[in-house]
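Sharing a structure below in structure tokens format, with a few things to ask.
Every protein chain but one is kept in place in this view of the complex.
As written, the chains take the letters A, B and C, and residue 1 is the first residue of each chain.
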Amino acid sequence: MLINPTEEQEFFRATTERFLVEHAPPDALRRLRDDADGFDRDYWRRGAELGWTSLLVDEAHGGGSISGAGLVDLSLVAYEFGHHAAPGPLTATNVVASALSDRGSDGEQAEVLAGLLSGEAIAAWCAPELGARPDTWRTAVEIERAGDALVLRGTVRPVEHAGQAEHLLVTAREGAGLTQVLVPAGASGIAVETLETVDLTRRFGAVTFDGVRVGADAVVGVPGEASSDVGRQLRRAVTMLNAEAVGAMQAAFDMTVEWSFDRYSFGRPLASYQALKHRFADMMSWLQAGHAISDSACAAAQDDEPNADELGSAAKAFIGRYGGELIQDCVQLHGGIGVTFDHDLHLYLRRLTVNRSVAGTPREHLRRIAGIVEAREGEAA
Amino acid sequence: MLINPTEEQEFFRATTERFLVEHAPPDALRRLRDDADGFDRDYWRRGAELGWTSLLVDEAHGGGSISGAGLVDLSLVAYEFGHHAAPGPLTATNVVASALSDRGSDGEQAEVLAGLLSGEAIAAWCAPELGARPDTWRTAVEIERAGDALVLRGTVRPVEHAGQAEHLLVTAREGAGLTQVLVPAGASGIAVETLETVDLTRRFGAVTFDGVRVGADAVVGVPGEASSDVGRQLRRAVTMLNAEAVGAMQAAFDMTVEWSFDRYSFGRPLASYQALKHRFADMMSWLQAGHAISDSACAAAQDDEPNADELGSAAKAFIGRYGGELIQDCVQLHGGIGVTFDHDLHLYLRRLTVNRSVAGTPREHLRRIAGIVEAREGEAA
Amino acid sequence: MSALRAEEETETEEIEDLESFRRRARAFITANLAPKTIDEMRQDYSVGDEEAELAEIAHERDLQRMIYDAGLAGICFPRAYGGQGLTPAHQMVLNEEIVGRDFPWRIQVPTFVPCAAIILEFGTEEQKQRYLPPILRGEELWMQFLSEPSGGSDVAAALTTAVRDGDQWVLNGSKIWTTGAWWSDWGLCLARTNWDVPKHRGLTVFMLPIHQPNVEVHRIEMLNGSREFCQEFLTDVVVPDSDRIGEVDDGWTVGTRWMFHERMLFNSPYASHPVGVTHGSMDATSVFKVAREAGLLEDTATQEMVGEARMLELISDAVGKRINESISAGKLSDQAAAIVRLFKGSSQERIRTLGFEVAGSAGAAWSGEGPTTRAAINYLIRQGGSIGGGTLEMARNVVAERVLGMPRERRLDKDVPFRDVPRSRSSSG
Partner (left out) sequence: MSALRAEEETETEEIEDLESFRRRARAFITANLAPKTIDEMRQDYSVGDEEAELAEIAHERDLQRMIYDAGLAGICFPRAYGGQGLTPAHQMVLNEEIVGRDFPWRIQVPTFVPCAAIILEFGTEEQKQRYLPPILRGEELWMQFLSEPSGGSDVAAALTTAVRDGDQWVLNGSKIWTTGAWWSDWGLCLARTNWDVPKHRGLTVFMLPIHQPNVEVHRIEMLNGSREFCQEFLTDVVVPDSDRIGEVDDGWTVGTRWMFHERMLFNSPYASHPVGVTHGSMDATSVFKVAREAGLLEDTATQEMVGEARMLELISDAVGKRINESISAGKLSDQAAAIVRLFKGSSQERIRTLGFEVAGSAGAAWSGEGPTTRAAINYLIRQGGSIGGGTLEMARNVVAERVLGMPRERRLDKDVPFRDVPRSRSSSG
């Protein structure tokens, strides 16, 4: 969370905050557990009106940022999403919209982009898994050429909101390289298996492409050369997931600090027990570290700086691990009610837990950092 | 440390304890830092008279246990060694002596064994490294046959007291199997590179065999079939190293508990600060767990029970990791003097640190446990 | 006092020798109790749907009745109250004989221990005559109305109030963390009868039927979907003074023994428990199964995590055994049981974290049942095992203060009228 946002950024953030307080209160989130989609389309459209979908999109395509640094602006929305465990396909829609704005944007893809911007449609990001190096990827989807057409085969999992999205941005292996294509979710040959998850409002699916045919105009970017595009998309996804997770950490921490002042045991507030005070101190250091690395990584990703991948992976790994420990310790300090469904704490634990596990787990990102260090030391040597 | 030792065992332990209190006080240990051998031969001979070298050796060969369970008896000595960070080649000499008692013991090897028993000579155990499975080993030493003679080539490191030992028990690869041979340290073709270590009284070397020739009578056990012998030797070594480490943990813990009662800060003893009390509670649980798993693993190794390898590895990994954390936290609670050479605490940290790293690191033993689980589940499935 | 009489009573008679008892027990068990594996038993502990759970309970009531009719119920309860007037040694024999057999698990705790044990220890002759036989026949199941939303670890800080009204009492307040109160019959309830004396000196214990209009039972959903725990709201619940157990305002004398029996759990001679069956296992092999499902058995980082989980499981068993031995050998005070609690609790946290780490991205979204599913759910409710049955924080206090003898924490609830003791602002949770 920015220390010194501009007035415009602060107004923008506060607007989203007010909106979420009103439209995504904890009880509503608990009810959404039983909702097939996990979010309400009208809610999403109204969010889009607030700017949730346009910040990474070029003005020429109907988008626009608040401060000139769209990803930084978006991180404020993501933070509020985490802070309220809010519903909605924020990450995937923005990643796909930005990809279309960067690379696609002509003809049909322009219409798709317009739909995403308005909130009429949402997109799923069928991303590959991380490889050992920042620029290597693992995907089980293959592309074959059949004349002008491209034929997709393979399965991607887990894909967020695969079952709700109108459009899928798929990364597939084509020969030695990677190609990205935008596929209508309804295209024949696509099967989505619904997965279970710990988050109450997010939905995941395993998407299987069984000989799905698309035209050459479905390609986003340069065929066979999508690797760096994927890297950029991942940096943006990771930035949003991290900001969300830090918002969730902050909410759980604040809730627990307040609890420690209100809750008495043996005639003393919990906050007066040094063993707990020291744990709060550790948690505070993890929380501040989460803010710190999330924002530095965001700034680096905003400008695609050389250290953006390393910082992003450090943030993803740290926030996933220490954020999990932080919220779990908040649960512990709450005692029994902390593990009940009627309490709000688990809403943040669920959000953080899912964010930790998608777009690269902490372990995968740690290995990625090691790869970056090795590459750098290799040059140095 | 046994909860209910027999009277004989308790007398035996107490005798060793008294001896070490008198002959291995902390200041003497600090002085031994500059001693080439790290221990005094006469001290070792007198220890041998107390029974330090004979417990794993068959009575027929001049050995004998206190309770009928020699390894359990020996664990009491090892515990006291750790508890006083005592000098002397306890582990290697006993491992080699037991190997000779089990397998060798005729002709020349009988004389060697007699020398080890009396404390006149000491032996080094040039053990292989752990493989992925309990019965697989990695060694860089190869044996070639040249007529009746065996020719050894390769390097082993680190080998404890390689530079002080009169005899080396070497495990070498012979074709598909492993063969163990007893080699005089003075044999031509043997070079020992002195290594540095963190322990003040133990010495390590890297032993290189450059075409060392020995006769067939140098073989200990069955040529090519030493794998299970090595396993047994490792179990015994691990048992002693664990008992030592637990002794070191106990000494550091007791010293620090006392300190916490004596030391005042802001008018209160450290022991009255809840944050520290809770850390002492955790340390106490690790200490008791160390005692518990060390003793169960020892009992299992005593009778070579089927679960002896798994328990031994669990003990080695746990005591290495948590024992290190325990003593490091003792250092932290002591503050500045805890990291000074004149204080005694580091004597135990050094002992534990070395024990943690030899005969399989925690990481190697954890992988070994995984291998055992996989094998078991494989059968189950 | 009355418990004492019961003892004598049994003394006067001839006690069945252990071997003939074993034969008798074995004959009944082989003939009447179906074989059941430990895993099947564990299943029973996590029954999902209501129907099935109620059927389970009905089944257990029937089993208990059969056991009663066979003269094998309440081994250490005096015959005068429907028990067998036998010794803990006989109970141990029974515990050995029921291994691998169907058995009424649920009604052992808390019905027999601590509830029936408390009634036996503090009940009047009339109370014991009235309440113990139906328990032993499986007709009446009991719950402990002990913890309160406001209380947390501090059970003696009960706010539930009992006001005397002639020869009866009127109770108001709320109790929580009762297991299966919705299918139980009676509650043993700790209530405050005097606010003008220090915390421990104004408590009294009552017995009350759960199924009555003035007791509202609310089932609590836990993060793993379990709904075993309940919260009760007591509104003007009337209890005749004859259903008060122990003296007025002396409830903590009862409470202390209550805690003791609760800690004893399955080690108590008043409950039956198959030898060797441990509850809430660490289940380290599930970490291995997750790794296998993820195809990571050759990944060294994963191997170290699988090994760590198994290591912690093995050591948890070892430390449990050692501490028990140390206590019986008099090397450690029985407060040292908190060391086991602490080590096992922390280890389970770690093992659950390892399982989730190994699951990787499948921990966020998975299909179907299986090890990975359990890994994700277990991570979500990771702290459950470090809270229920006494928090790890309380265990650490006990180890530091009672085992290591370090200075006790300052308490602001001593020697002050309870009404003046600072209390939680919100009494929620």
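Please note the rule applied: a contact is a pair of C-beta atoms (placed from the backbone, for glycine too) under 8 Å apart; a residue touches a chain by one contact, two chains touch by 3 or more.
What you see is a predicted model, and the numbers here were worked out from it, not measured in a lab.
> Pick from C:T30, C:Q129, C:Q212 or C:T300: which residue touches the chain that isn't shown?
The one listed residue touching the chain not shown is C:T300.
> If the hidden chain were put back, which residues of chain C would touch it?
Chain C touches the chain not shown through residues 299-304, 410.
> In the whole complex, what residues of chain A lie against the chain that is missing from view?
3-4, 257, 260-261, 269, 271-272, 274, 277-278, 280-282, 284-286, 288-289, 291-293, 295-296, 310-311, 313-315, 317-318, 363, 365-374, 377
> Using the document's contact rule, name the residues of chain B that touch the chain not shown here.
Contact residues on chain B toward the absent chain are 129, 157-158, 193-198, 204, 206, 262-269, 273, 275-276, 324, 328, 331-332, 334-343, 346, 349-350, 353-354, 356-358, 361-364.
Throughout what follows, only the chains that are shown with their structure count from here on.
> Find the geometric centre of each of chain A and chain B from their Cα atoms only, then give the gap between the two centres in Å, rounded to an integer.
Chain A and chain B have C-alpha centres separated by 51 Å.
> What whole-Å value do you get for the distance between chain B and chain C if each is reduced to the mean of its CA atoms?
44
> Find every residue in chain A that makes contact with two or more other chains and list them.
Counting only residues that touch two or more other chains, chain A contributes 273, 275.
> Where in chain C do residues touch two or more of the other chains?
393, 396, 409
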